[in-house]
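Only one protein chain is missing from this complex, and each of the others stays in its spot.
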Amino acid sequence: MLEIANLIKRYGQDEPVLKGLDLVVEDNSVVAIVGASGAGKSTMLRCINRLVEPTSGSIRLNGSELVTLRGAALRRARRKIGMVFQGFNLIDRLTVMENVLAGRLGYVSLFQAVTRRFPAEDIDRAFALMERVGIAHYANKRADELSGGERQRVGVVRALMQEPEVLLADEPTASLDPRTSEQIMMLLQSLASELSLPVLINIHNVAQAKAYTERIVGLRHGKMIFDGVPADFDKAALEAIYGGIEAPDDELTESPAGIASGEES
Amino acid sequence: MTRPVPATRTWRKPPFIANPLLRYGLLVGLVAYLVWAFGSLPFNWERIGEGLPRAGRIFGGGFPPSFERYDLLLTGFKESLQIAVLATLLGVMLSVPFAVMAARNISPLPVYLLGRAVIIVSRSFHPVIVAILFVAAVGFGPLAGVLTLTLYSIGFVGKLLAEEIEEIDWGQVEAIRAAGGGLLVTLVYAVFPQVLPRQVGLSMYQLDSNLRASAVVGIVGAGGIGGTLMNAFGRYDYAFAFAILLVIIAVILVSEGVSGWVRKRIW
Partner (left out) sequence: MVERDDALAARVWRRYDRRERLIRYGVLLATLMVVVWAVQDIDIFWPWVWDAPNQISSLGGRMWPPDPSRLGEILSAMLETVHIATLATMLTVLVALPVAYIAAQNTTPNRACLWLGRFILVSSRSVNTIIWALLFVAIFGPGVLAGILAIMCRSIGFIGKLMGEAIEEIDRRPVEAMQATGASKLKVIAYAVVPQVMPAFFAIVILRWDINIRESTVLGLVGAGGIGVILQGSIDTFAWPTVATILIAIITLVLIGEAITGMLRGKVL
């Protein structure tokens, strides 16, 4: 269970990006966080694993406080928080297997990491997960040889290798074509129930959020202004979240449309 | 979606060099080379053993550096700066056509070979060797220095710029060609914008480099601070020599700061 209480993030003396956010996510539930660009979605996610330092507030994962952790304790906590990125954030020049095993970096010793001598059970788990998402035959391919959807699967497997207690996904489909992004959303949805993980997904595409998640949280200017099931997410909620903010129309329509090509250079 | 499950779930990182024979061969070759090279080089250990006390004497004589003859130092530096500025300007301008010629993705093969040949020849010789030859041909003085460093700049900037042109995003070239652009238009709209920041960075780097090189072409009489430094070394006037070295370092620091600032502004 993930509990966020009164989370505030302010860069320098600017207007806070997050203004006292409260959110509780039960295990085994998929939550979509929607909002316009700059609403604070990405910042919120990064506050949870402390890639961004929260200004104040409390974030508790299964009862233990994350905001006060430092050094090795923080790294131990991060092991339990998997993250999937918009740009996949793979290490292009390493093989798929090395990228996947990188999810174990928080567990193995530096020597094991550098020499790639990972424990047998890690390798076993890596193969099992890669088979689950259909990329096992790419194990020794370089990560940059894969297509966008395959790369994001590597990203998902890497996060799952951490044996996470919560999975964060920051715009996981924004760099993918519509069909592939549907597949990735389906994958995240089914993994959440298989592994009974809470999954938080930042997403631009409201149609996908409604289709693949069971709860939608709407952010605007760092405040939560909607929290409910997809069925309740109507025109009024849409207007409240995106109204007056310039956003491409296609993001709001029913047919999902992401960026046409998922290939990153 | 899934392939046959491998029987053994082990995984090793694929080796950097796939062929084991080649892999170990390279390793053995490297060790053999090191043994051979160190063995065949003539080291005069007795003389080397005297090094430490000598180093003490040289550094002892060099500190504190003496700025007594600062007018000599100033004249030398002024000349070095002039040589570097003129040579950089001439060299950077001349390097552009040669770089375009020497870029394989843009130039046809004969032109490429010609451009490459010019760059290779001007890069093959260290500026000091070129300087000796120019001094022999046109006499002592900064003219030999300017000629030397111009050639040096063409070689260095031309080579790196050509490589940069070869690595440009080809899509932009295709876009301009698709719009009906000819060779010159393609160069100006699709190639130069992509390499311009790099070229400005290279020019600044080359100015640095020429300033430093102008300090050494003087050693063989091609003008600039190098002659002053060589004289100081020759007369065992280490105090003045170290003063010159300090000023050289200071000048390079300033010029590096300026070049870094310019590159940051452009990127």
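Things worth noting here:
Think of it as A and B in the order they're written, each chain with its own count starting at 1.
The working rule: a residue touches a chain if its C-beta (ideal position, glycine included) is under 8 Å from a C-beta of that chain, and two chains touch if they have at least 3 such contacts.
Please read these numbers as outputs of a predicted model, since none were measured by experiment.
The hidden chain, counted over the whole complex, makes contact with A, B. The omitted chain makes contact with just one of the residues A:7, A:81, A:123 or A:216: A:81.
In the complete assembly, the contact with the undisplayed chain comes from B:215, out of B:73, B:168 or B:215. Contact with the omitted chain, checked across A:2, A:102 or A:219, is made by A:102.
The set of chain A residues touching the chain not shown comprises 49, 51, 72, 74-79, 81-83, 85, 87, 89-94, 98, 102-106, 110, 113-114, 155, 158, 162. Of the residues in chain B, those that touch the hidden partner chain are 33-34, 37-38, 40-44, 47-48, 50-51, 54-55, 58, 78-79, 81-83, 85-86, 89, 120-121, 123-126, 128-129, 132-134, 136-139, 141-143, 146-147, 212-213, 215-216, 219-220, 223, 229-230, 233, 245, 248-249, 252-253, 256.
The definition used in the following text is that only the chains that are shown with their structure count from here on.
The mean-CA centres of chain A and chain B are about 46 angstrom from one another, to the nearest whole unit.
By the touch rule above, chain B contacts chain A in their complex via residues 1-3, 5-6, 9-14. Of all residues in chain A, those touching chain B in their complex are 95, 97-98, 116, 118, 120, 123-124, 126-127, 131, 134, 136-137, 139-140.
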